[in-house]
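Note that one protein chain of the assembly has been removed; the remaining protein chains are unaltered in position.
Entry: chain A
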Amino acid sequence: MTAHLLDIRVERKSFAATTVLKNIHLQLQPRETVSLLGPSGCGKSTLLRIVAGLEKDFQGELRNNAGEVAFVFQEPRLMPWLTVEQNIGFSADNHYDRAWVAQLIEEVGLGGFAQALPKALSGGMAQRVAIARGLYSRPQVLLLDEPFSAVDAFTRMKLQDLLLQLAQRHAIALLLVTHDVDEALYLSDRVLVMDNRPSSIRQQLSVDLPHPRDRRDPQLASLKALSLTELQRAHVI
């Protein structure tokens, strides 16, 4: 049991009279990438917020053996008055570790932008800063809420590769919420397909392909067909 970084059991989570989540059991192993796949409004973001501790009002249990858990939002959510550098070290006020921040800036490919303000960044660059800010606390688990849904398709592919690279280098487990089937399959070791309201995990798909993966891999295509069938059965598409 101790091998799990996170062990989440949600018996019921409701907003007013609506039950959003029901009977969900989710475990995350070290260095594993897991995607929650489902339509908008199915409660997957709520589940992620429960894991992050942003949502405390639910019936169930959250066991965290991971220590540090970081969160990357759908939007970059950078403080517009702080430079890239200060945003990355935001959680440590002004005493942030400058060497570590400089290293993170290099790792996310933003060398030379340390002193730039968020208004000078493109959407993709801003999301890189947000990822670096998530990594600043040296987390063992990174939670991502549709992190690439606001950028164009080419930027998205680049950011996906960057994310995998960073997760590997820093030995981080990823728990990712997405509504993009391709993204889920390309990134994850396991894809959890979620139902509509009240949602639970309908099916678990294992993606036993080594990294780095090829986006044109026929196995990915057949898995995509499988998950689309599953989503159709759940009446979400």
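Basically, contacts are C-beta pairs under 8 Å (C-beta built on N, C-alpha and C of every residue); 3 or more make two chains touch, one makes a residue touch a chain; residues count from 1.
We adopt the following convention: contacts and distances are computed from a predicted model.
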_For the chain not present in this complex, what protein name does its UniProt entry give, out of "succinate dehydrogenase", "NADH-quinone oxidoreductase subunit H", "ABC-2 family transporter protein" or "Aliphatic sulfonates transport permease protein SsuC"?_
"Aliphatic sulfonates transport permease protein SsuC"
*So which of A:18, A:40, A:59 or A:91 would be touching the chain we can't see?*
A:91
_Just checking the interface: what residues of chain A touch the absent partner chain?_
52-54, 71, 73, 75, 77, 79-82, 90-91, 93, 117-119
